[in-house]
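In what follows, a single structure is set out as structure tokens and then discussed.
With one protein chain held back, the other chains of the complex are shown just where they sit.
Up next is chain A:
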Amino acid sequence: MASILLLRLTSFLLLAFPVLINAVNIVGSIKPNNILPSLNLIPPSTTLSLSGANLADSRTSRVYTSGTFRFQDVKPGSYLLEVNCKTHLFPSLRVDVSSDGLVEVYGTFRGNEWDNKGERKPHPIDISAVKGSDFYIVREGFNPMKLLSNPMILIAIVAIGGMTLMPKMVENMDPETRAEFEKQQQNSVLSGSQNNPLQNFDMAGYLAGSSSKGQPKSGNGSKRK
């Protein structure tokens, strides 16, 4: 009787189900890395699924306390191995089991054509997390630093800085260049002010709440002089 045959369990690749000689166990472990430093961080309900052509051939394994997993009695065929984990993402693998019990593991991804095999991986399988799941969007609050790094704001700051620093710089100039500069300025200002009535707009007065009637007066007055 075949089932009385006692087969000792060998290290990794083993034939545990004596009636179906071809069925193999596929084993491996989840290796911690810097993305997933400890296996205690993944939820206990994390499973690995080995999906075959039909549901009866597919297997599921949990991640054991030792970090290992094990798919028992896998029949020959081509399978997709995935880690179903809530908190971390893992790469998917393609697992081929040949009829003589040979297990070949390849890297793969969903949407790939099935004939297109990826990089060969060793069996027993080692899988490490590639990314932690990100569930939330954090609302962006008010951030002064971010505001300051905005180029428009930077230009404005430079302009304001220039406006305030210019008179001081002018003061520090030697008299000849200063006179020349002032002359130049006056020319441009005069030509500008004549063309642009807004230039005379008394912004400070407006802000201080002095009546609009007063404004043109003061403007006219200064002109008259």
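To be clear about the criterion, a residue touches a chain if its C-beta (ideal position, glycine included) is under 8 Å from a C-beta of that chain, and two chains touch if they have at least 3 such contacts; residues count from 1.
Just so it is clear, contacts and distances are computed from a predicted model.
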Options "Sm-like protein LSM2", "ER membrane protein complex subunit 1", "Large ribosomal subunit protein bL19m" or "Trafficking protein particle complex subunit": UniProt name of the undisplayed chain: "ER membrane protein complex subunit 1"
Taking the full complex into account, find the residue in A:A53, A:L102, A:L154 or A:M173 that is in contact with the omitted chain. A:A53
Touching residues of chain A against the unshown chain: what are they? 1, 3-4, 6, 9, 16-17, 19, 40, 43-45, 47, 49, 51, 53-56, 61-65, 70, 72-73, 80, 82, 84-87, 89, 91-92, 107-114, 116-119, 130-131, 133-139, 141-142, 204-205, 207-210, 218, 221-222, 225
